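Of the protein chains in this complex, one is absent; all others appear in place.
Lettered A and B in written order, each chain numbered from 1.
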Amino acid sequence: MQDDDDLKEKGSGLSRRSFLKVSGISLSVPLVIGHRVIKVAGADVKVYGPAKVPIQLTINGKTSTVNVEPRVTLLDALRNDLDITGAKRVCDRATCGACTMIVDGKPVYSCSVLAIEAQGKQITTVEGLLQGDKLHPIQQAFIDNDAQQCGFCTPGFVVASKAFLDKNPSPTADQIKEGLGGNLCRCGTYMGVRAAVAQTAQKGGPRNG
Amino acid sequence: MRGFEYANPTTKEQAVALLGSSWGDAEVLAGGTDLLSLMKDDVVHPKRLVNIKDIAEFGGIRSSKSGLRIGATVTIQELIDNAQVAREYPALVGAARGITSPQLRSRGTVGGDLTQRPRCWYYRAGFGLLARANPSEEGGESLVLHGDNRYHAILGNSGPAYFVNPSSLAPALIAYGASVRVYGSKGSRDVAAEKFFVLPQSDNDREYDLKPGEIVTEIIVPAQAGVKSATYEVRQKEALDWPLAAASVALKVSGGKVTSARIVMGHVAPTPWRAAAAEQALAGKTINEQVAQAAGEAAVSGAKSLGRNAYKIQLARVAVKRAILEAARGGAR
Partner (left out) sequence: MAEYKWPDADKRTFIGKRISRIDGPQKVSGRAKYSFDINRPGMLFGRIVRSPHAHARVKSIDTSAAESMPGVKAIHVMAEPGKPTAELNWVGASVVALAAVDEPTAEDAMRAIKVEYEVLPHLVVDTDPKMAGEYARPANENKLGDPDKGFSEAEVTVEGMYGLPVITHCCLEPHGSVMEWEGDQNVLAHLSTQAVTPSVAAIARPLEIPATNVRVQQDHVGGGFGSKFGPDEWDITAARLSKKAGGKPVKMFNDREAELMVAGARPSAYARVKVGLKKDGTITAWESQSWASGGLGSGGSPPLPYIFNIPNQRRQHTAIVNHIGSARAWRAPSHPQGCAITMAALEDAAAAIGMDPHDFFLKNIEMTGQRARIYEDEMKIAADLIGWKSNWHPRGDEGAGPVKRGLGLSIHTWGGQGHPSDCDLIIQPDGSVELKMGTQDLGTGTRTALNIVVADTLGLPMDKVKISIGDSRFPPSQGSGGSTTIGGVSASSRRASLDALDQIFAKAAPALDAKPEDLEAAGGVIRVKSNPAKSLTWAQACSKLGVTPITVRGKNPGPGKLTDQGVGGVQMADVSVDIETGIVRINKIVAVQDCGLIIDLKTAESQVYGALIMGVCYALYEEKIMDAKTGRMLNPNMEFYKLAGIGDIGDLVVHMMTGKGYDERGVIGLGEPPVVSPGAVISNAVANAIGVRVPTLPLTPDRVLAALEQKGGK
C-alpha cells in the first residue's frame, strides 16, 4: 500500500510530483549520470534517468559500458554508441526483423528493447556468429545460396535463421517459412534464404525427423 | 521518443506504487513491442516506465485440475511451447501461433497482448483514440467515418470508437470463460475477460478495464473438460500480418449435439465480440458445413459497413464458420 510518504524521494528533496512537472525538454538534457533511489511500498527502488545512465551490456561475450538515456534502444546503443552496426534500423517498429539479435538465447527485435532492459543478458549480434575469421555455417550457407542482394536485411535474417535452427535443427520446408516470418526483405532473397536454412539444417545436427 | 525515467521493481506492490495515479504519468513495460512503437510515434509519452519483467510472480504457467493460470509476463512463445496448453487449449495456442514472428513471440507477453493499443492508423498518426480531425476538440466526427476504414470495425461501430481490438488471445480467452486478475493500490480484483474490454468514450479513456496504477497480473482460464475449441484467423499474409477477422470457438458436444457454445470474434469491433446469435444457432445442432455457415451468418447479422470495410463482414462470417468446423474436428480433451 502506498501513501504520499512512500513517494518521497530519498536524498534528493525533489518530490515525485514536482519531478513530473519538469518540462519535457529540460528532462532530456543530460544532467546526471547514475540513478536515484526512491522508497516505494517499503522498499528502496532504483529509478534511472531520464538523464544518461551508465549501462553495461554483454555483447558477443564482451562487456561494454555505454552512457545513454533510458529511452535509447538496444539497437541504437549498439549502432550509435558502440559502433556495432551489423544489426540495421529499418522499420524501427518491431516488424521487419533487420535488427534481430539473440538475447539470452531468444531472437528479439532489438529496436523494441531498451538498452537498459538488456543489462545482465547475453546479447548475440551477427558479428558474434563469427568464430575468429571463420564464418558460421549459416553465414556460409547464405553465401552459397546467394541469400542476399543489397544485404541490408541479411544480418537480421542470418541471426533469425541461427536462432531458428538452434530451436529447430531439422525443420521442414513449412517450418522454415513459419520460423522466418518475422523478417522482411525488399530485394527478394527469400528463395536463397530458404535454401540456406535447409542446407545448414542438413549439415548441422542429427536429423531426427 | 521522449525522455522518461525507468524503474525495475521486483514486487507488484513496488510496481503499483511506481505507476502513479493518472494515465500519462507512467506506463507498464513488458515486451515493449507495442509500447515503444507508440512512444516513438509520440502517441503516448509517459514520464516513467515501470518494467514488470523482473516481478517473479507475474511469470509462469501453472496448470491444475481447475484450469490454467498464466502470468502476465508469460511470452507468446512460452505459451506455444507449453505442451499442456497446446493439448488442452487449442484455441488459445492457435491464436498465439497466428503471430508468425518468432521475435514477437519471444518478446511479446500475454498481458501485453491484452493491453496493446489499437492499430487504427488515425490513432497512430496522432488523431487520438477516437480519431477526430481535431483531437483537442471534444465531439466532432471521426476521421474513420469519411476516411479509409478498410481495417476498421464492422460490429459495435456506432461510435464513438471505430477501431478494432487488436488482441490475438482475447477471443480465445473469452471463449474459454477466462478472467483477468488485476492488481492495484486497493489490492487484487478479477474481471471476466469478456468484461475486461470496454468502449472508450473519450481520447483519454482506455479501451480496457484498468484504472491508472493497475496492472494485469495473471489470466485464469477454467479447465475445459470436454470442450472442443479452435481459433481461425483470416490473415492476408503468411508472414507477420494482422488478422482481418478472427474467431475463437469453444464447444461442448454431447451425443453428437452441441450442448454449449461460446463464439468470440476478433478484429471486427472495438472490443472482442461475443457472437451470441451464432452460439444460439449452434444449440442442439450437429455440426456440419450448413450449420456452421448458418452460425457464421448469425454472427454478422448486426454488422454494418463503414464504407470501405464491407468485405470484413464476409471475412468474419467465414472465420466463425471455419473456427466452428475446426473445433468440431478437433478432439475434446
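Here, contacts are C-beta pairs under 8 Å (C-beta built on N, C-alpha and C of every residue); 3 or more make two chains touch, one makes a residue touch a chain.
Quick caveat, the model's predicted, so the values are computed rather than measured.
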item: Among B:Leu244, B:Leu282 or B:Ala295, residue touching the chain not depicted; value: B:Leu244
item: Sole residue of A:Ser64, A:Gln122 or A:Gln149 that reaches the chain not shown, by the stated touch rule; value: A:Gln149
item: Positions on subunit B where the hidden chain makes contact; value: 1-3, 42, 100, 119, 121-122, 124-125, 127, 133, 143, 146-148, 150-151, 234, 236-242, 244, 308-311, 314-315, 318
item: Missing-partner contacts on subunit A, residue numbers; value: 24-25, 28-30, 69, 71-72, 76, 79-80, 83-93, 95-96, 98, 125-127, 129-130, 135, 139-140, 142-144, 146, 148-155, 158, 176-178, 180-181, 183-194
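Following the convention adopted for this analysis, only the chains that are shown with their structure count from here on.
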item: Parts of subunit A lying in touch with subunit B, wherever the complex brings them together; value: 1-2, 6-7, 16, 19-20, 24, 27-28, 40-43, 45-50, 69-71, 73, 92-95, 97, 100, 106-109, 111-114, 116-117, 160, 163-164, 167, 177-182, 184
item: Interfacial residue positions of subunit B with respect to subunit A in the complex; value: 1-11, 13-14, 16-18, 20, 25, 29, 31-34, 36-37, 39-40, 45, 47-49, 51, 53, 77, 100-104, 106-107, 185, 238-240
